[in-house]
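Only one protein chain is missing; all other protein chains are in place.
Order of writing sets the labels: A, B and C. Residues in every chain begin at 1.
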Amino acid sequence: MAYDPFHILRCAHAELHVTNLERSRAFYDMLGFVVTEETPNQLFLRGVEERVHHSLVLTQADVPTVAHLSFRVESDDDLENLYEFYVKRGCRPRWREAGEERGQGRALLVQDPFGFPVEYFAQMEQVQSYHQLYHLHRGGAVRRIDHFNCFMPDFDNAFTFWTKEMGFVLTEYVESDDEPREMSAAWLHKKPSVHDLAMMKGDGPRVHHVGFWMEDMTSIIRVCDILGGAALHEHIERGPGRHGISNAFFLYLRDPDGHRIELYTSDYLTIDPDMEPIRWSSTDPRRQTLWGHKTPDSWWQEASAVLDLETGRPFDQQAAGGVERLKDFIK
Amino acid sequence: MAYDPFHILRCAHAELHVTNLERSRAFYDMLGFVVTEETPNQLFLRGVEERVHHSLVLTQADVPTVAHLSFRVESDDDLENLYEFYVKRGCRPRWREAGEERGQGRALLVQDPFGFPVEYFAQMEQVQSYHQLYHLHRGGAVRRIDHFNCFMPDFDNAFTFWTKEMGFVLTEYVESDDEPREMSAAWLHKKPSVHDLAMMKGDGPRVHHVGFWMEDMTSIIRVCDILGGAALHEHIERGPGRHGISNAFFLYLRDPDGHRIELYTSDYLTIDPDMEPIRWSSTDPRRQTLWGHKTPDSWWQEASAVLDLETGRPFDQQAAGGVERLKDFIK
Amino acid sequence: MAYDPFHILRCAHAELHVTNLERSRAFYDMLGFVVTEETPNQLFLRGVEERVHHSLVLTQADVPTVAHLSFRVESDDDLENLYEFYVKRGCRPRWREAGEERGQGRALLVQDPFGFPVEYFAQMEQVQSYHQLYHLHRGGAVRRIDHFNCFMPDFDNAFTFWTKEMGFVLTEYVESDDEPREMSAAWLHKKPSVHDLAMMKGDGPRVHHVGFWMEDMTSIIRVCDILGGAALHEHIERGPGRHGISNAFFLYLRDPDGHRIELYTSDYLTIDPDMEPIRWSSTDPRRQTLWGHKTPDSWWQEASAVLDLETGRPFDQQAAGGVERLKDFIK
Partner (left out) sequence: MAYDPFHILRCAHAELHVTNLERSRAFYDMLGFVVTEETPNQLFLRGVEERVHHSLVLTQADVPTVAHLSFRVESDDDLENLYEFYVKRGCRPRWREAGEERGQGRALLVQDPFGFPVEYFAQMEQVQSYHQLYHLHRGGAVRRIDHFNCFMPDFDNAFTFWTKEMGFVLTEYVESDDEPREMSAAWLHKKPSVHDLAMMKGDGPRVHHVGFWMEDMTSIIRVCDILGGAALHEHIERGPGRHGISNAFFLYLRDPDGHRIELYTSDYLTIDPDMEPIRWSSTDPRRQTLWGHKTPDSWWQEASAVLDLETGRPFDQQAAGGVERLKDFIK
């Protein structure tokens, strides 16, 4: 059986610090999120399929950062084990009591060894699914959260950490053709989809994007039309298109603070334990978009800073190897 | 050149008498009509693509009927010619002054020789298209009116009237296999689509349905999901499916008064003058739905009465030939 | 953690006995299956996404039955445990050596306590995915197997068996409103979708259908059009439509021997362990089709016999309670 020490089930939600909550709300409304709850400085959102309190939290702040990325585990016992694990790794995890994050049970929050603010929890308040309340769907009717994608400067160690220590499974990766072959991006899953967490070698720690599952290609195109129709087309950064990697049909948006959201659908089932990871050459233009489309520079270069849980400021970033780093990417 | 005495451009709008305007409004809202104007007892609706004041009028009344079916002609001269024509045919056309129907220029209203209340006009107020205001689209975002379909008891004479006298062109028809062959339904066009007016042999005069054009199959299915999600599924009468006749993807709905609306997309261009009409055998199950689906009895039997312009009551109906008539249809 | 004694991963494939292999091949070709291998009397098929040797086996035989339903487990150790389990349950499992079924590792085959011929295996030969070879896709381009659905006369005991002993998890169910409430259908999953196995109370053991995952609604409609266009519309039994239960968009087909195939897409993720099963009243018309469509009698009444592994003949069937049984279903 696969090594699964902490019974991480899936990527579960992200908290984004935004500088103008009303402006952000208008943007996420267009994508079709359902508002579960709002407070003067927070908005708790979920997709139409989801029956849990939130998969996206927007928090009013002075500086836009990703405040945390959260994974769901099976039980509170797993949280205890994670606490011990992170302490041994030299991190300073701290407990969040049930309700400290609205709708959520007891949780563990930690700046991980690579600088990412990561949260784990086992319990979340159940709410009504809007899945079949089609008359209440709006915009693109985002279905559910799907994955996180992060720039990691210490790529090789981070890859080992997430696969060997956390028990994530590799599905696809990008590698140089030159010897010694060097991996520059990896897609890792817990739930049996292509990924819960993708990592790309790059300056960081930074969060490249949060991905949400959509019903189909048409609902993704509808979001383009809605943003275009409202003259908000500048939020569209890349796509729609078909990824070579993952096979997903995708669209990348930038929210009003520059946080990147991917709308994503149609990858594949990865439950068979003997599935071979798919290798993509870093020189294959179809890995990014199967149709050969160029990826814009902003997509390669820009990403969200993450929150330093100690200081409340953006976490200091490290370079991933300067210009050399990008030569595998930008072709 | 095709015989085109009155320069009829296209089917243009229908006025439906409804018994509860608010209830009807809620229903048509779900389909995604845009409200152009409302008065205490009328609602003027259009599709998102349309730039004219209305393609559907709902009028509060005691009895649900179709108050008129309206065709657009090229110029006011055509209206004069139509006036003379109908007088010669023994009808009693009357003029409606500009604005008598809101947003509409001078119009001619007549109970035609087969009992249908038909209107012609050349001018209508221009309004903003919502076509690219995708952020304002709701429900199925109905695009535009497409056609009328009527039960006509005196089928053969009505067919001659519309093709030989009004200049409509036959695209498809249903015919018995037995000799003498008998036509029982016909699709006639002015604009170069499959039809502006379909006629089916049946008790009448009755209006079987008003058809509206939709963006694609997905938007039609969305209407099903919206009605199902809102527990208003009883408004769905037939479909979605693919017609053999016309090739259109379709859905039939019944509004709160029983008026039938077809959502329709994907027929074909009929501009070439030498296109041969397509014959369907009345025993071919694929003519109704290419997938072989049975058509429900209600679809064959029920239709809207039309308004008697003299009495303001439903127009008296004639039988089309009793049970015999239906033997070609219901297979 | 969920009780998971045998590490069953997912429903994996079905073997269907068919009476004319060429005729069946032509039918499954239209759905877009990929042929992995053929022998004089067998055809091994898979969906375009699948990387394993087969998810559907067609075997030439005199009588059309379902020869077995196969589940994949994590390891050969699980097979040993299953062997012991079934022996204790009084069944007569037998080993199939690697390659006895082409492309498959060692497998366990057993007539289960409810009469179903069930197989378990852990290893299958890897083959090329056609997922991104879009230029080679045909017909509806079936993606992958999704689930089995069976008529079970001894419903309550079978439900206990699959949930308590085999570790399947309930997602949705149908129940009478009258006291004592009686469950008449249940959807059970191992992979985190709505189901790997659905059970309906009914005469059996019989297999109601095998479900395959499709890309989207459009690809399902394409299959309707292909069958209609080829005048093979009689293979279409029910749909397309939207299930209330599971939310899936569906189409039911009958293959040339009457085996029922469901094309299925757009259910939801069921990985969260605290997800409450969804209850549907047996009087709610939307449970079957959210749009309120009636289900044809054939769908309620007809299903495939299963193979008696001892005799090689169809397994003897038991009634599920006569006419009374159907009163919960047919509304």
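One rule holds in what follows: contacts are C-beta pairs under 8 Å (C-beta built on N, C-alpha and C of every residue); 3 or more make two chains touch, one makes a residue touch a chain.
No experiment lies behind these values; they were computed from the predicted model shown.
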item	value
Hidden partner chain, touching residue among A:113, A:167, A:228 or A:273	A:228
Hidden partner chain, touching residue among B:38, B:76 or B:216	B:216
Contact partner of the left-out chain, one of B:19, B:266 or B:318	B:266
Contact with the hidden chain (one of B:126, B:157 or B:283)	B:126
Options C:35, C:63, C:133 or C:319, residue touching the unrepresented chain	C:133
Residues in chain B touching the chain absent from view	1, 7, 9-10, 49, 51-52, 72, 74-75, 123, 126, 131-132, 143-144, 191-192, 213, 215-218, 244, 247, 266, 268-269, 271-276, 290
Residues of chain A (touch criterion as defined above) contacting the omitted chain	217-218, 221, 224-225, 227-229, 231, 233-234, 236, 240-242, 244, 249, 285-286, 289-293
Residue ranges of chain C at the interface with the undisplayed chain	30, 132-137, 216, 218, 222, 225-230
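In this section, only the chains that are shown with their structure count from here on.
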item	value
Same or different residue numbers at the chain A/chain C copy interface, by half rule	same
Whole-Å gap separating chain A and chain B, where each centre is the average of the chain's CA atoms	50
Inter-chain centre distance, chain B versus chain C - centres from mean C-alpha coordinates, in Å	44
Junction residues of chain C, two or more chains touched	217-218, 244, 290
